[in-house]
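The complex is shown incomplete by one protein chain, all other protein chains being positioned as in the whole.
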Amino acid sequence: MIFASDNWSGASERVIAALGDAARKGGPAYGADELTKAVERRFAELFEREVAVFLVASGTFANALSLSAYARPGGVIFAHREAHIQVDEAGAAEFFGGGAKIVGVDAEAGKIAPDTLSAAIARFPAEGFHHGRPVAVSLTQLTELGAAYAPAEVAALAKIAKAAGAAVHMDGSRFANAVAGLGVSPAEMTWKVGVDALSFGGTKNGCIAAEAVVFFDPTRARDAGFARQRAGQGFSKNWFIAAQLAAYLDKGHWLDLARHANRMAARLAAVLRQSNKSRLPFEPDGNEVFAIVETAVDQRLRAGGAMYYPWSPESLPVAERPGPGEVLVRLLTSWQTTADEIDRFAELLG
Amino acid sequence: MIFASDNWSGASERVIAALGDAARKGGPAYGADELTKAVERRFAELFEREVAVFLVASGTFANALSLSAYARPGGVIFAHREAHIQVDEAGAAEFFGGGAKIVGVDAEAGKIAPDTLSAAIARFPAEGFHHGRPVAVSLTQLTELGAAYAPAEVAALAKIAKAAGAAVHMDGSRFANAVAGLGVSPAEMTWKVGVDALSFGGTKNGCIAAEAVVFFDPTRARDAGFARQRAGQGFSKNWFIAAQLAAYLDKGHWLDLARHANRMAARLAAVLRQSNKSRLPFEPDGNEVFAIVETAVDQRLRAGGAMYYPWSPESLPVAERPGPGEVLVRLLTSWQTTADEIDRFAELLG
Amino acid sequence: MIFASDNWSGASERVIAALGDAARKGGPAYGADELTKAVERRFAELFEREVAVFLVASGTFANALSLSAYARPGGVIFAHREAHIQVDEAGAAEFFGGGAKIVGVDAEAGKIAPDTLSAAIARFPAEGFHHGRPVAVSLTQLTELGAAYAPAEVAALAKIAKAAGAAVHMDGSRFANAVAGLGVSPAEMTWKVGVDALSFGGTKNGCIAAEAVVFFDPTRARDAGFARQRAGQGFSKNWFIAAQLAAYLDKGHWLDLARHANRMAARLAAVLRQSNKSRLPFEPDGNEVFAIVETAVDQRLRAGGAMYYPWSPESLPVAERPGPGEVLVRLLTSWQTTADEIDRFAELLG
Partner (left out) sequence: MIFASDNWSGASERVIAALGDAARKGGPAYGADELTKAVERRFAELFEREVAVFLVASGTFANALSLSAYARPGGVIFAHREAHIQVDEAGAAEFFGGGAKIVGVDAEAGKIAPDTLSAAIARFPAEGFHHGRPVAVSLTQLTELGAAYAPAEVAALAKIAKAAGAAVHMDGSRFANAVAGLGVSPAEMTWKVGVDALSFGGTKNGCIAAEAVVFFDPTRARDAGFARQRAGQGFSKNWFIAAQLAAYLDKGHWLDLARHANRMAARLAAVLRQSNKSRLPFEPDGNEVFAIVETAVDQRLRAGGAMYYPWSPESLPVAERPGPGEVLVRLLTSWQTTADEIDRFAELLG
């Protein structure tokens, strides 16, 4: 009953096999191998347009590399106040942005509202140099609270961002779960609604360490190759990422894995919704389930072997926060979650 | 009627004369001159203890140099969401902190409340590396909204900061006005209540370009000399800052200048309070006056030659914000403000 | 006949199998897994003392993370003018060092001589702040030109470094080949002769992407965990590095692989020495062979399928450089090189 995080999962057999095959062969260093080139081309197909792709080994660096392409002296990045780039990456975006500033904005279920974004941006007006200037808006898809932005919602935010001269970045560490959940195409989810750069995640959904930064305007990627190299993520055996992603993207494997995780989340949500020991503050759009559980039940679940994390009640609007004797918890499913795990959880929950 | 900013003021005659005298002489480069050494000693007297002092030419750099002494990978600085370091320094603290993160916290009249600080810090718990870690709390004295923290208020915040392993920085660009307003000693306002590093301002209060970074624990200053040098603020003719500060600190000149500015602010506040065209959302503690003025009156004042800036209504609690037909404005007085200017303003205000 | 680089090799079967096993299991994220902990302990055994170990995925980042532990404002790093950190890492050490300076020093066969180091350091005397200050000396073992520093040579350089307040870093991307070649213990090669931090390489010698930064004084490692995290090399599935290194270090596998590579280099060197078409400017100490070859022969070798790179003649003392009709080339062997490849090369060479 591992619901701690989807990054506690292992890797799919197809990914493992592809990596083993590549590792038996070796090949030209620093991305000059055929596997890397093929995967880069694969992304163009997937997104139905020319793109500049940079394979990297972690989501934190994918975000930092994406955002660094828009960093400039005085640059300000806007993101949800609990965005991964703000509270979970040890300052990577600031560091790789050469001292970029992130301004955290409020949001329900992690989805930033247009008015909130406009107000936050208004604090950095284009007069003189001292305020700095907006350079990027970063949206997490799925959000840190499990919601998916609909394409029209992304479009509305992108319009505001661009009016202020800021690019739009999407942190897609759970991009697969969002695409699977919304039933839209990768293109509809990104550049067609104004996304400029995407952190395309593989690690949480069946890979070992494989992410891709996708720039939809390849001219903005002119420094990214050097930036990746000096970060030590231009690997000599770069095929180790390419092999994973090749298998991941082949024949829709990535979406099959994500659909499974989402189905398991729906099943888990149903269990929690139906129990009189717990309730859902909102419905999951992907593979992240948030629930308010009685404290005693929470203890019983943990004692029984369920692994998951408590979550800050401040993530919820005041009216929806846990009351006395209740806790807010986060449960994640993954491509590796089994129906049996959820059945056991249901039993413990009572 | 210049109430735009105290940094629109010139310099006091004593400061001008001292700078001219030093400039006729010249002397050993890079701070080896006698004037610099004397001023550094003067700060020890002023603060009644051994200190490490670094003269610099701007408040932005004073803040950045102070905070950089506490910067570490993953380090998080907490400050008011409208603090100068957050919205007016083009990302200096992030840059000189090697990619530091500033988290903006809410506050009334710019004064952070203990509970708000605790909640903000709680988002960066000491588990694993991904959250980063609190390294500093920066308090502005006077705040950006003109309030002065009482020593006990600083002490309460310092206690929370230190429990989380964070240092306390005071942005004292208007330190003189705060000391003059509160009637406490520099020591009582700083290290005696837990302040570790101070940006001591001179520029806004009679100097041209003269600030000092004061570290109350000299061992924390071990990198500051090199950090200042590589920032290009270890000046070859360093005596140009020392000469200003020597005159500024001599015979209480700095406090005389600040007291004048504060008196002018009190007089201006009285004018605004008594008019039926305007009201004060809160009383000034120093030389910054915030007022809610009728829009038509605001236009008349400007047309009549009064110079000042509108201010974001979001700086006020919802209940106190300007209503329809009203605007929030900020008016600053300085050591150079005259009673005549205020009388003319009063007349225009009606 | 791949002699282009040892990083063109694949991974050993043991490493592949270990990675597959770990990937089937998954586990707690961000290095909290058992495999990571076990490998960290394994390094203490290997080096016969307490150490602080940080697993990372590339040699470039291993070097940058090591050196960043000693970086301070104004800090100067001394390294061979052709050191990997100077000419092959796109400025990683400067970047992660927050703007560190690398001063390149001359050396024969890549081995810095004590007098040369002393002279280079003397340019950065401890007077005032403007020169900066020495913070580290970085030695490559094997050097970029294939030589191995004997322990006594390291000790002599370390003495000079430390007298100037600088730490000693060893770039051990080919540490295994050096240890195998010299027949000394890892401890004798490092901390016993003054090395403070080691980049311990696995990637070039049978792993896929696995390196370790080893700090012999664990107190200097206090920021490295955060620095690694914000660089995006604190992987969620950190076990992917640990699994590789566990297999690599198990039962001397790493030294067996290196001994094979070295033997193949010796065999290749013998072929080149004995041919009248080529000569060796110096003998290899590990798995890097430099040779001066007739231009026509060089073309024949390449046409026949031998893969290797030309090398800058300026790497050699003037008297030993290739003459007209000759080129300097670099040939690397690896754990994957076969005797058959060398026999075919010998035949082509004639």
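By written order: A, B and C. Residues from 1 in each chain.
What we mean here is this: a residue touches a chain if its C-beta (ideal position, glycine included) is under 8 Å from a C-beta of that chain, and two chains touch if they have at least 3 such contacts.
Computed from a predicted structure; not experimentally measured.
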Partner chains on view for the chain not depicted: A, B, C
Contact partner of the left-out chain, one of B:K111, B:K192, B:R230 or B:K277: B:R230
Among C:L35, C:I102 or C:V193, the residue in touch with the chain that has been omitted: C:I102
Among B:T203, B:N262, B:S278 or B:S315, residue touching the chain not depicted: B:T203
Touching residues (missing chain, whole complex) on subunit B: 4-5, 7-11, 13, 15-16, 19-20, 22-29, 56-62, 64, 89-92, 95, 203-204, 208-209, 226, 229-237, 240, 336
Where the missing chain touches subunit A, by residue: 30, 32, 72-75, 98-99, 128-130, 132-133, 223, 225-230, 234
Hidden partner interface residues of subunit C, rising order: 60, 73-76, 82, 86-91, 94-104, 119, 122-124, 129-132, 312, 314
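To be clear about the criterion, only the chains that are shown with their structure count from here on.
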Interface residue overlap between copies subunit A and subunit B, same or different (over half shared): same
Most centrally placed chain - per-chain CA mean versus overall CA mean: A
Subunit A and subunit C: spacing of chain centres that average the CA atoms, whole Å: 35
Averaged-CA centre spacing for the pair subunit C and subunit B, given as whole angstrom: 50
Computed distance of Cα centres, subunit B from subunit A, in Å: 39
Junction residues of subunit C, two or more chains touched: 226, 229-230, 234
